[in-house]
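Just one protein chain is left out here, and the rest sit where they should.
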C-alpha cells in the first residue's frame, strides 16, 4: 500500500487532520453508471457516530459527507469520486495542556521521532477521525459489491468476556449499544463498562467481520492474497494489534484432521462441512463466508496519571482530561466492515481483469 | 502488494513452481556497493532445509542459490539482483494419484475456481517451495539492514504447549530441532511430535520474530504502517491464519493502565518500562524491539483419508501418501525472519527518502 | 502511474471536475519541516490565470488555493498535504447546446465509449481546469527541490514560427504574453495570433522546459528512467501529442560523431562540450541542464462548424460558441514547469532512498 492510499484498482486516498477544517478522500477506479448519492454513504457514517450512548465518546461529530466529484445525474462517471466532511467539533483546549508531553501508548513519540514535528492537537493524523472517511469509502465499495454480498460486523469480546457463540443472533447486533450478537453478554458488558468508565479506565476488544455471498476465486497468490490484503487493511485501523482469519490463532492447537474443512456435494454444488479456513484457502476465497477478527487495544487516553517524558527529555507525568472512550473497539465495528468492503471491491475488480 | 511482488523500494518479485526446472526471484532497488556473494545467502537457506531431523519433511532439497545479475566484483551494482535455485527433487509420482481430487485445506479447490486450471504437481505455486526464494531475498535484505539490526525467530507454541517465557534463552534456539528458546519445552515437543508423526497426523504452531536495534521512525501512516506491512508479509506465508504485534490478542483483556508502555529517561535516552506495543506505535517503530507473532495451521497433507470431491463434482475420499510434515510451522521460522528483514529494509529506504 | 495519481514517493493525486464545486489534490510523501504557505503556491497559479491578455481565454478564474492539511505552524508535517480550489466561474450555459454532440478533437466521444456516460459540462475531467492543481502541486515540489534547481519554461514555436535560438534571452520570457524568450518573435506571434483569433480559429505550439542545477544520478534504469517519467508526465497534459528530450527528433539526422556530447575537464569537474542528450543519458541525469520539449495541438473548440455525430448515431454539425483559446499551448508553460518540478522531486527522493 502507498502511504495514504490503499487498494490496487479500487483505490482510496484519504487526507485531513482531526483539527483541520475538513477531512476527505478520493475513491478512484469506481466502475461507471452505479447509482450513488450522499444518503448511500451517510447511512454508514451515522452508525459510526459517537454520542449515541454513554459508552462511547461524548464528542458531537455530525459527520455530513458531501460528494464533490465523480457523480453526474445520480450515477458514477468512472472518474474519481471525491468525498469531504467538514470538521465541526474541534475543542482544541481539551488537548492544549499536552503539546510538549508524549502520551504513552499514543503515536506522539513516534511521530516526533520520524518527522521531527507533530501536530499535537487531537492526535493529528493518528486520530480516529480519519477513519470516518474510510467508512464513507466503504459505502462506495458496497455499490461495487452489489446486493449479493452481505457484510456483518460484531463485537465478540470485551476484556475477558467473550460471547457465547451458541447464542449468536444477527438480529441482536443492532439492538444494543455494543454491536453484540449475544443478548446475554450485552447485559454483562453494560455493567462491566460502566465500572471501567467510572474508574476513568479503558479496556480492549475483539471485532469480527463476516462477508457472505463472496464468490470463489478472489485473491491472487502470492502477494496479492485476499487474506494478506485483509490483514493489512485491518491492521491499518488505529489501535489494532492483531488480525486473524477463520479459526486464527486457535489453529495452533488443532490437528490436520480437525482443521481441514472437508468437502461434500449439496444441491449439485461443493459444500464445506466446516469453516476453519475462514473462507480463504491459499489466499483465494472459496465461496464460504469470509471471517476476519481483529483486536483493538485499550485507548491510552485515560484519566489516570501516567509516567512519561516531554520533548526536552525530562521525566514527567501526564493526565488526559475531558472526554474519553472506555472502549474504542466499539466504534471500530463499522470501520472493519468498511475495510472488508473496500478490499473485496478491489479484489472483485482484480479478479475480473485477469479471469473474468 | 502486487500479485507476485512485495515491497515499495526494496522490491522482491518471486517466480517458479515446485515442479518446474527452477525457482527464482528478482530483488530490485538494492543500494549499490554492498558486499554480497552466494555464501551470504546460502547460510539462510541451509537453515531452512528439511531432512535435518525426523520432525521435518524427508524431501531432499539441497537449495543451492546462484546470483546471476546485479553483483559485480563482489558488490551490488544497484541494478536488479536475480537469484535462481534449481529444483532437484521432484518426485512427481508422489502426487500423481490426486490430479482430479481436491485436498481439503489446500488451495487445490480455490485455484481451480479462480483460474479454471491448476498444476496439481506438488501444489504448483501454492507450495512452500516458493518460500525458499524469500529466504534468499531475506539474505539480501540483511545487507541493507546492516549489523546493528538483529533478527531472531523462534517457535513459541506447538499444539497446546506454549513455552515458559521465564525460561527464554536465545542460545537454546539453535540447539534443538524446533527453534525453541525454552530447553524444557523442547523435550516436551520432541515426545509430542513423535506421537503426531507416527499417527500420520499434523499440528499447528506459533512463531515469534523479534528485531532489535531497529531505529525509531520506520513506517508511514496511515496505509504504509510498519505493522500493516508486517501483517501482510507474514500472512502471505503459506498456511498462516493470523498475525499479531506485541501483546496482540491479549490486549483485548488489558486495561489502558496495563497496556500503555510508560516512558522514563535512562542514559539520557527515552526508555520504555514495558513493550506491549511490540515496538510499533501509530504504525511507526519506537526504537524498542519489534515483536511479531504468527500462527501456522496444521498441514492438510496427512495420512488419514478425508472426505472431498473431485473436479467432476463427485463425492470421494483422498489420502496423501509418502512424505509429509507433522508440523510445517517449524520450517516457517527462517521464512518469518526473512519477511521481517525484507519489510524493515523497505521501510528503512522509505524513511530515508522522506526524512533522511 | 495509477489513474489519478503520479509519482512513486512524491505522489500527487488530483480530483475534481471543472463544473463541480471545487477541485483539489493530495500531495503525499513530502519531507517534513519544509516551510510552506499558500502564497508559495499562489504565485505559480497566478502565472497560469487566463484573462491576462487577449490571447488567452476570457474566463475569469481567480484560482485561490487553500492548504487544508499537512502543514502546521508554517512547515510541512510529513503527512499528506491537501490543497483545494473553489470553482468560481462556471457558466454552464456556454456548453448547454452540446450535451448530445461530440466535439471533434475532444474526448467527448472516447469518454462515452469508455464509461457509457460523460459529464458534458465544460469537458468534465478532460478539461484543462484539472491542471490548475498540478501547478499547485508543482509549488510544493519546488520546496523539495530547494533553491539550487531552477526551472524555466518557454514557448519556442507557434504555428510555423519557431524562435531564433541565437536570440534566446531568459529575461524576455516574462516580458511578453507568450513566454517567448525571443523579443523579435514575440512581435511576430502577436500579429499572427490576432489573425487566428479573429478568424475564430486555433493553432498549435511547442513548449520547452529547462531545469538547471539538477544533480547527476537521478533516474533508475530501466523502467524508472527520468526521461520515461518526464515523457509520461508531459504527455498527460491535455492536448499534448509528443515529447522529446534534448535534440529529440533531430537526432534522427545526426551522425554518432555529431550527437555524442564529448567530455572534458573544467574547474576539476566533468564538462560536456554540447547537450544533445538533454541532460539525460541511459535514463539518468548527467548534471547538465535537463531539456524537454512537448507539442500542444490546437484546441478543437473553434468557431467554425464541424462535421460530427450525436450520441444517437446521427450525422450532424457542431459549433462551439462563446469563449475560446486561440492557442492553448500558451497556458501550458506553467503546467510543463510544474510537471518537471514534480518528476524531479520524486526522483530526488528515489535516488536518495537507494543511493543517498
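Per-chain numbering from 1; labels A, B and C assigned in written order.
In this text, contacts are C-beta pairs under 8 Å (C-beta built on N, C-alpha and C of every residue); 3 or more make two chains touch, one makes a residue touch a chain.
Everything numeric in this text was worked out from a predicted model, so none of it was measured.
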Item checked: For chain C, residues in touch with the removed chain -> 1-6, 8, 14, 102-107, 109-111, 113-116, 125-126, 130, 157-160, 196, 201-206, 216-225, 227-229, 231-236, 238, 241-249, 251-265, 268, 270, 273, 276-278, 280-287, 295-302, 304, 306-309, 313-315, 329, 351, 355
Check: Considering the entire assembly, which residues of chain B contact the chain that has been omitted?
Finding: 2-5, 11, 13, 15-17, 20-24, 26, 28-29, 32-33, 68-70, 72, 75, 77-80, 82, 114-119, 124-125
Checklist line | Residues of chain A in contact with the chain not shown | finding: 8-9, 29-32, 78-79, 220-221, 349-350, 352-356
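Here is the rule we use: only the chains that are shown with their structure count from here on.
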Check: Central chain, going by Cα centroids?
Finding: A
Check: Approximately how many whole Å separate the CA-defined centres of chain A and chain C?
Finding: 39
Check: At which residue positions does chain A touch at least two other chains?
Finding: 2-5, 114-116, 125
